[in-house]
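Mind looking over this structure? Questions follow.
Only one protein chain is missing; all other protein chains are in place.
Right after this comes subunit A.
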Amino acid sequence: MPRLELYSPEGLRIDGRRWNELRRFECKINTHPNSSDGSSYVEQGNSKVICTVQGPMEPKLRSQMNHDEANIEVNISIANFATFQRKKRSKNERRIVELKNTLENTVKQCIITTLYPRTLISINIQVLSQDGGLLSSMTNAMTLSLIDAGISMYDYVSSISVGLFDQFPLLDLNTLEENELSYLTVGVIGKSDKLVMLMLENKVPLDKLEELISLAIAGSHRLRDLMDNEVKRHGKLRLKNLN
């Protein structure tokens, strides 16, 4: 197979985007009002994620109870048909456990957990289709469903991946790009420059790191605005129905 032209000399990527363009980002909140306290559906390009939140509720087990703050639990399930090749994944796969721990530790920072002592907040993430940016789309979906559930938070957590092609940073990679390039995923709370989550798994020259991180932060801020629009739209709709 000939090597894919990931970034043409004219500055176009494989799907026709420029280096600093996001993929189509669509999100909806309150998609499953009957089965959960908060829910959301996020599409980032062809990545599709559903997230539902149950809680704050009384934990089933005493051991899950924390007397000072809420206990937060994240469950991830990736559908067998999520990738191009059908594949069964176990929940205990190391990579998935790592993602789960990362999401738990990330979301703990933005929820005001001390407001919900002795409760459990259970977050369930369903990945329907995977096309790059797995961690980032899960984070974004999680934020939206927590907002829908009405849980007190300091700010949005938004996340995006950036890759490095030769010398050029590229924003929001799809699977084809992710397979070829080294990339990192960044998570930011609100509109700050502070990184709550940072994951890089392939080789990247140290000199390029600054460029990558600043692009990722800009992308995350953009996503935060897009999510904010959806939350406002939904809020207005509800208000209208009330009247």
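The rule we apply is simple: a residue touches a chain if its C-beta (ideal position, glycine included) is under 8 Å from a C-beta of that chain, and two chains touch if they have at least 3 such contacts; residues count from 1.
Definition applied: contacts and distances are computed from a predicted model.
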Candidate names "Large ribosomal subunit protein bL9m", "E2 ubiquitin-conjugating protein mms2", "Exosome complex component Rrp45p" or "Insert subdomain of RNA polymerase alpha subunit"; UniProt protein name, chain not shown: "Exosome complex component Rrp45p"
Full-complex contact with the absent chain, from A:46, A:129 or A:214: A:214
Residue touching the undisplayed chain, where the options are A:67, A:94 or A:240: A:94
Sole contact to the chain not displayed, among A:60, A:87 or A:194: A:194
Touch with the omitted chain, as defined above, among A:32, A:89, A:108 or A:221: A:108
Footprint left on subunit A by the chain that the document does not show: 94-95, 97-98, 101-110, 154-155, 184, 188-190, 192-207, 209-210, 213-214, 217
